[in-house]
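The other protein chains are all here in position, but one chain of the complex has been omitted.
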Amino acid sequence: MNVIVEREKGLTELEARIGQLRERGTSGGEMLALEQKVEALRRDLFGTLSAWERVNMARHPKRPIASDYLAALDAFDELHGDRHFRDDPALVGGFAKLRGRNVMVLSQQKGRDTKENIRRNFGMVSPEGYRKASRLMDLAARFHLPIVSFVDTSGADPGIGSEERAQSEAIAGCLMTLTRVAVPVVAAIVGEGGSGGALAIALADHVIMAENAVYSVASPEGCAAILWGDAARAPEAAEHLKLTSNDLLGFGIVDEIAPEPLGGAHRDSAPFIQRVLDGIERALSRLAALPAAELLDTRYRKYRRIGSWRGKGPVRAGGLA
Amino acid sequence: MNVIVEREKGLTELEARIGQLRERGTSGGEMLALEQKVEALRRDLFGTLSAWERVNMARHPKRPIASDYLAALDAFDELHGDRHFRDDPALVGGFAKLRGRNVMVLSQQKGRDTKENIRRNFGMVSPEGYRKASRLMDLAARFHLPIVSFVDTSGADPGIGSEERAQSEAIAGCLMTLTRVAVPVVAAIVGEGGSGGALAIALADHVIMAENAVYSVASPEGCAAILWGDAARAPEAAEHLKLTSNDLLGFGIVDEIAPEPLGGAHRDSAPFIQRVLDGIERALSRLAALPAAELLDTRYRKYRRIGSWRGKGPVRAGGLA
Amino acid sequence: MPVPEWLRKRREKDVTADDASLWQKCPRCSEMLYRKDLVANLWVCSRCGHHIRMHAYDRVNTLVDGDFVEIGADILPGDPLGWADKRPYPQKLKRDREKSKLSEAVVTGFGTLDGFPVALGVMDFNFRGGTMGTVVGERITNLLEEGRRRRLPCIIFTASGGARMEEGMLALMQMAKTTLALQRFKAEGNLYIAVLTDPTTGGVSASFGFAADLILAEARAAIGFAGRRVIEQTIRQKLPENFQTAEFLLEKGHIDMVLDRRELRPALVRLLDYAVGRQRVAPLKAVPELAVP
Partner (left out) sequence: MPVPEWLRKRREKDVTADDASLWQKCPRCSEMLYRKDLVANLWVCSRCGHHIRMHAYDRVNTLVDGDFVEIGADILPGDPLGWADKRPYPQKLKRDREKSKLSEAVVTGFGTLDGFPVALGVMDFNFRGGTMGTVVGERITNLLEEGRRRRLPCIIFTASGGARMEEGMLALMQMAKTTLALQRFKAEGNLYIAVLTDPTTGGVSASFGFAADLILAEARAAIGFAGRRVIEQTIRQKLPENFQTAEFLLEKGHIDMVLDRRELRPALVRLLDYAVGRQRVAPLKAVPELAVP
């Protein structure tokens, strides 16, 4: 059960009724009052969201998924496969044109319906998906193309096959590649940023996070299960985990928030997607000006200072002094 | 049926009889005559060998296999795995000390008995074996260790799984790695050099070939099947294929022949193995003196001239003018 | 499709097969296809979509904007092993030359694709089953060396049964030679695209076939290391229909894209644009004489 979907039910009814009235030619004071009522309801429902509500926003079945972003690009040519074992449909990558700029795009791809979700493994990437990503990153670097990633996964695939094919090595490989590629890397956390499986394609020079996306060291359910042996206490865990865009901007872990329309990105997705692309474009313009050595050095220092220890004596490392 | 094994039968009986006589204290003229007879028989049986006979020598069940060479090294520490899918027992690799020199060794490993042969897939390497080889070659280059390979395979594994996991890509990957590594590469063709599956670890600065080893573009059986639809005509095909050490020295494809004892390496294997190691050691000493750029350039030119076209006009490429 | 000057010149001696007859039968669905329609449809059967194997010069002609400057046509095969089974090797070469109207199993040269200058190699299965002997190795190596000198992208269309037996180990060594040339070519940042066409196996597949930056394949092309029959003999059972097809390989992650032949040229142009950018030139009219080493 998605708490946002539940909450939307009353609102959707009201919105539908307004639509009907408008079709029937209703206008004037009655209409205005109704619209104000809806607006107030929207603010009431979505004006401030808890961490858990944002988790549900990030998992909303109508939320824009990677393919929606890819469709908004000028062009996209998918490249397949890790060259060794399998083409992982949960990790989509390829050449693209973003506002006229040639880029390499990598994205975690959920499905819109059950069938597609099964094919895409619900956006959970297998080792061969991360290896495809590594390959395409190296290809991008080879031809001086910036890398743009769209992050949306509950986490790396935790299945038997993925363990058998060295999921750890695959993620570590992606991270190693991203530390090496001398081209701009921009990551957009657009939905769920699930732990190491998300970070694997999000170690970036610039990280944009959708307002209602979440990015977390562990899933709230997993966290609650570990701490209290009770996955149902996920809402509580979500608060602890500091996984919202505001939290992470504060920690310096994301660089920019892409504001969402009231009620979430899915309520007016086309302009929101453009806003994310705006952010990516700005970041790419800025980063394109940096010489390769400076780019890599800035990337190093960006992460070097997260939870870093400075000065002498027993200073606390996590304190973010 | 191995024609050499068949031929050895009479000889082995005679040798056994001499042994018995010697034990009984027989000596003098009778003994000398017998020994001369055996020596004449050996020359008669093995003095000159046809291509097909050498194929059978290369496949002789008692012929030294890779593990015999590895056992003759000062030290060997096996390194496993392609990091992704499987450790291929048909391709054994690791750090070694060869006459006091640190090297990376790669070898195709047949088994001595059926059980071991099944485990080793009869020395036929799968994609993950070639990927392990590539990985270890890169590791060798990273730590400035020369690469030494022992080649003994009827060919790359032709099974379904190997096709599914991109055997072509794996072999091409090995070749690409060997064109890149800026450390000396010495290959020893000690048994069967079966086509691309052998070459994958034999693109080298110096190639030593055991006198009775074979190295061929296709197996004689496969060649006969393709040409005449009759694998039984393999002996004939073997002659056509020019797969003996002498042929290949003439073509400039191998650089040195390691002479075998009369009757084949297995008849006195310890000193023969040392002879191969002598050759490797000499080559490593010579190659160690070359600066990296010159080493790579020499490697390039070595292969560049095989079947190359020089001068103007319609000159025939394969003519080796 | 008009016959350009470079091809007409070539056809004075080598008349390609497509001038020969008005109708051609689809080898898959047996439909009789009107030759002119078939050519216009890039030798794709209008009924079943089967991609009929193309003649190397026809392939070149459907790709380049205008002119094509061939190199290596004067590199011709010898008989290094003195091979003679049913027929001496030189006789086989002669017959294939007449049959295929080709001097060897690969055509190499320079042209432009929608304005992008490229080094282009096209193999042809009609000549000795597209096998790689010393001439194929030498021509490919020259193409890569010359492409590297000019800093051009290189596109090679493969079609090959593997290394050529009649040239023995000299043929096998072409895997090493071409890979060395490819390494140097790629090391300097040049783009290399392989287009695998039906069939691509053995020594070509396992050298410059699969060592590409981008690997494309034509729809339904058979691609693998070992030949289908070899595998069936080894495992003693029939292989599934789709085994070793381009589509199978896509699923198994071996190749970047599978394309209908009619989508191939636009895709190549897009890939050139992504990887090397819009450094187009006017369609190649003349290429200065090559200094082949």
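Here the chain labels run A, B and C in written order, and each chain numbers its own residues starting at 1.
Methods note: contacts are C-beta pairs under 8 Å (C-beta built on N, C-alpha and C of every residue); 3 or more make two chains touch, one makes a residue touch a chain.
These figures come from a predicted structure and were not determined experimentally.
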Give me the visible chains that the unshown chain touches, in label order.
-> A, B
Residue of A:Val186, A:Ala234 or A:Ile253 touching the missing chain in the full complex = A:Ile253
Which residue of B:Glu8, B:Asp82 or B:Glu164 touches the chain not shown here | B:Asp82
By the document's definition of touch, the residue of A:Arg7, A:Arg142 or A:Lys242 touching the omitted chain is A:Lys242
Kindly state which of the options A:Arg17, A:Arg112, A:Arg180 or A:Arg286 is in contact with the chain not pictured.
-> A:Arg180
Considering the whole complex rather than only what is displayed, give the residues of chain B touching the chain that is not shown.
-> 75, 77-88, 95, 102, 128, 132, 139, 142-143, 145
What residue numbers in chain A mark contact with the hidden partner chain?
-> 156, 158-160, 162-169, 171-173, 175-176, 179-180, 195-196, 199-200, 203, 215-218, 222-223, 226-228, 240-243, 247-248, 251, 253, 299-300, 303-304, 306-309, 312-320
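Here is the rule we use: only the chains that are shown with their structure count from here on.
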For chain B paired with chain C, centre-to-centre distance based on mean C-alpha positions, whole Å | 33
When the C-alpha atoms of chain A and chain C are each averaged to a single point, how far apart are the two points in Å?
-> 43
Per the centroid of Cα atoms for each chain, what is the distance between chain A and chain B, given in Å?
-> 53
Multi-chain contacts in chain B: which residues touch at least two other chains?
-> 165-166, 169
Chain C: positions in contact with at least two other chains | 210, 252-254
